[in-house]
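Presented below is the structure to which this report refers.
Note that one protein chain of the assembly has been removed; the remaining protein chains are unaltered in position.
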Amino acid sequence: MSDTPVQTSATVLTVRQVQDYHAMTLVAPAIAERFRPGQFVAAAVGGAHTARLVRRCFGVHEVKSDYGGTVEVVFADTEPGTGWLAGLRSRDQLDLVGPLGRPFRLPRDPVGCVLTGGGPGAASLFALADTLLRRGCKVHFVLAGPSARQVFGSRMAQRVGDTAAIVTEDGSVGEEGTLDDVLPRVLQETGADVVYGCGPTDLLRTITQIAGELGLPSQVSVEEFLQRTGACGTGLCMTCMLPVHGEDGVTRMVRACADGPVLRGDRVRWSDLGTIPFDALGAPRVLSVTEGGSR
Amino acid sequence: MSDTPVQTSATVLTVRQVQDYHAMTLVAPAIAERFRPGQFVAAAVGGAHTARLVRRCFGVHEVKSDYGGTVEVVFADTEPGTGWLAGLRSRDQLDLVGPLGRPFRLPRDPVGCVLTGGGPGAASLFALADTLLRRGCKVHFVLAGPSARQVFGSRMAQRVGDTAAIVTEDGSVGEEGTLDDVLPRVLQETGADVVYGCGPTDLLRTITQIAGELGLPSQVSVEEFLQRTGACGTGLCMTCMLPVHGEDGVTRMVRACADGPVLRGDRVRWSDLGTIPFDALGAPRVLSVTEGGSR
Amino acid sequence: MSDRVRTALGPLELPSPVLTAAGCGGTGRELAPFFDLGRLGAFTTTSVTAQPRAGRPTPRVAETPSGLLTAMGMPGPGIETFLERDLPWLVEQDVRTIVSLAGHSVEEFAELAHRLRGVPGVAAVEVNVACPNVADRGRMFARHPAAAAAAIRAVRDGTRPGTPVLAKLAPDATDIVTIALACVDAGADGLTLINTMEGMAIDTGTLRPALTGVSGGLSGPALRPVAVRCVYQVHAALPHTPIIGTGGVATGLDALELILAGASAVAVGTALFHDPLAVPRVLRELEEALAARRIERLADAVGLAHRPAGFVPPQVRPHEPEKERTP
Partner (left out) sequence: MSDRVRTALGPLELPSPVLTAAGCGGTGRELAPFFDLGRLGAFTTTSVTAQPRAGRPTPRVAETPSGLLTAMGMPGPGIETFLERDLPWLVEQDVRTIVSLAGHSVEEFAELAHRLRGVPGVAAVEVNVACPNVADRGRMFARHPAAAAAAIRAVRDGTRPGTPVLAKLAPDATDIVTIALACVDAGADGLTLINTMEGMAIDTGTLRPALTGVSGGLSGPALRPVAVRCVYQVHAALPHTPIIGTGGVATGLDALELILAGASAVAVGTALFHDPLAVPRVLRELEEALAARRIERLADAVGLAHRPAGFVPPQVRPHEPEKERTP
């Protein structure tokens, strides 16, 4: 059962400032032991008397064996939920569920991998890099964002990766430009065999497209879509549905949390996110007459 | 305006264990400066995302001039609201409104005063004692309760008061017995001129009765009644009503928070607490027909 | 207060859209120590009854998740004392005052309106139709279109034409739009949405209902989604009828939510018990929220969430302002 998630009261070990983000290390042996890169944890926010019922999900930045097992998450504290998290201090308890979701599929052979991301979501790529490197893979980072604030881990990527390219629209860190300018070049230069992605939805779509054009498989984590739509993270609530077409050619609505968050990029119908495509299984044939929310 | 209440974000200075209680000292200069003994403060509990809308009220144990002005409250952490409070640590912020309610009326002359109480509510008596002593009054404590756990401040009373009598039903601290056994004796021995009370409702009723029999005025704080019935502490919600008869002989429903919590004991219709006496102003003449809660 | 937040309820202009809700601001005197009452859009009184009423025995209130349950039993000093003691104080402080009326029969509503007629300092009259109707075995007026309309008509008929009459509705109805239509048809110039919703709590210590009234009214943020829904549905049907949105407003964004749904003003109730400074804070936050969204005038935000809705529900024109009638 060691690949099944657990619910646990984790102890906050440290909260550090990293660039514009908070990095929180939590003692959670049962989660650390089960974790595989690409999976996430879901934290209850607001404390024992909270009025906020939706757990906030976080990709795992790093897992260590200290104190029986720790997990580190990275977040910005701009919104109420993460604002509360940022106020926690060492020794506080945090109710965590995890690890949740399907991990990144790992190559069997020591191939070349490009890890692409942006925003705090890029944090997940570092746990992945760690595992890939231990398997003898080559790891090439490509981090992109509008400006330096939105690019997490640029220095770390340079330290950890075999290569690391950083690109921002305003040139505030790395090259000036967009992912389109950089990713094809890196894929060509490194001769990579697979592309991994984690970050804003538009970024994932771009990754998928560029990888597709070069005939490379892509594995992307739809964290942002899940964050905007989901309520449980455990596959129970069925609110985080997105259209994915299967090998049989049929489009099905699948759960971003339990069937993802890592999906094959080429399977996701990116243009149809937030809709039920008319050809999806179970799509309404006519717009049904409903009074308010049918339940 | 310095006798009007304020809303403030107080900083927790220390939380100490005192007997079975927590004593929390808060930096709140605007409240400390306005406070008069018998008044209380109302704390928002549960943090920024709380689902609990009712503030928890606390009598003030001690006011000091350190850090611009501090107030100390004393509480047991058996229930959810105070349980949350007990988890606060030094440097945390607490949203406080105060001082609220009418204070104990103070004697003009340096007379003899008996201060009677039980439970954490007795905390309020120490701020009162302080003021009375500074006015040259004699202060005699009588603290009562079922057992030692329910008697707060017995050692402090002995240190601060001119005399101090402690009585518990099981004799676990002080004499074995009840207030009835002790209060009449203390009143006679000390020749006191006025009785102050703060504690469980039954205790207040006993105090009023014994004082009345000896022809002494009593001033009691109906904190427990207020805690069971009120929702705001500021006089807005009209839920903490208790029957009090006025000088004109008419019984009116008054607010425990804003018209109290300190009331003349002989004015409170103790047997009718939790009812609308039929002769109260505005009492229903017949039980009105209502569907559920009329608003 | 900036021009950005000016608003109007029909003919009644208000410098601020943030009011107190009926029964939640005491007599006004209790709030005065905390902030300048001039910052109130308006003060809504506790519902005034014909006779003094002590209300229900305690406990009258219970805490529920993000809410409060209350069964007050309509306590108050009665209209005579109200007119002698409470209203003059508000007038003296220059507080725009909306007087809420509670009757237990259509006749009592008529009598109350009559007593209030011509009294200076009444900015508007709010009719609390969430009152038990003794003529209907104690069922609330607010639950039946005809009963609600009768109460409104009685008050409208007894009130000077220039003074707006607002109908305050409760959400415990199969279809609140029907009730709102009936009230507007009966002469209501505006609507206050919503009163509390019937709920109940059981004390797991005593194993008995927590309130002497057995059931009570649920208020507070827990109720807000229901208030937003009611305001939205009624504004869709009656886009020209001004609405005061009430129910769980505790922040400026909560106020904005009700305004986007179709309210021209909002009233703060339960939040006052938690935070006596709620009204000026909500106003400040709302002003900031409008500015951040580059909304220059509050009126531009009213009902904005309806546009561009794919489906336009049937719209009904409100009644024309009535001519004065003999009471």
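All chains are identified by letter, namely A, B and C, in their written order; residue positions are counted from 1 within each chain.
One rule holds in what follows: a residue touches a chain if its C-beta (ideal position, glycine included) is under 8 Å from a C-beta of that chain, and two chains touch if they have at least 3 such contacts.
Predicted model, so just to flag it, every value in this text is computed and none were measured.
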| item | value |
| --- | --- |
| Identified contact with the non-displayed chain, of C:Arg56, C:Arg143 or C:Arg281 | C:Arg143 |
| Contact residue for the chain not shown (choose from C:Leu87, C:Leu101, C:Cys131 or C:Leu218) | C:Leu218 |
| Full-complex contact with the absent chain, from C:Gly67, C:Gly187 or C:Gly269 | C:Gly67 |
| Touch list for subunit C against the chain that is not drawn | 64-67, 69, 143-144, 172-175, 197-202, 204, 207-209, 214-215, 218, 220-226, 228-229, 232-233, 248, 253, 256-257, 260-261, 289, 293, 301, 304-305, 309 |
| Contacts of subunit B with the absent chain, listed as residue ranges | 51, 292 |
| Contact set of subunit A toward the excluded chain (per top definition) | 1, 4-7, 44, 51-55, 97, 228-232, 234-242, 253, 258, 273-276, 280-284, 288-295 |
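Quick note on the criterion: only the chains that are shown with their structure count from here on.
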| item | value |
| --- | --- |
| Category of the chain touch graph - line, ring, star, complete, other | complete |
| Farthest chain relative to subunit B (centres taken as mean CA coordinates) | A |
| Subunit A-subunit C separation of Cα centroids, rounded to whole Å | 46 |
| Inter-centroid spacing, subunit C versus subunit B (mean Cα positions, whole Å) | 35 |
| Between subunit B and subunit A, distance of the C-alpha-averaged centres to the nearest whole Å | 54 |
| Touching two or more other chains - residues of subunit B | 51-52 |
| Where subunit C touches two or more other chains, by residue | 65-66, 221 |
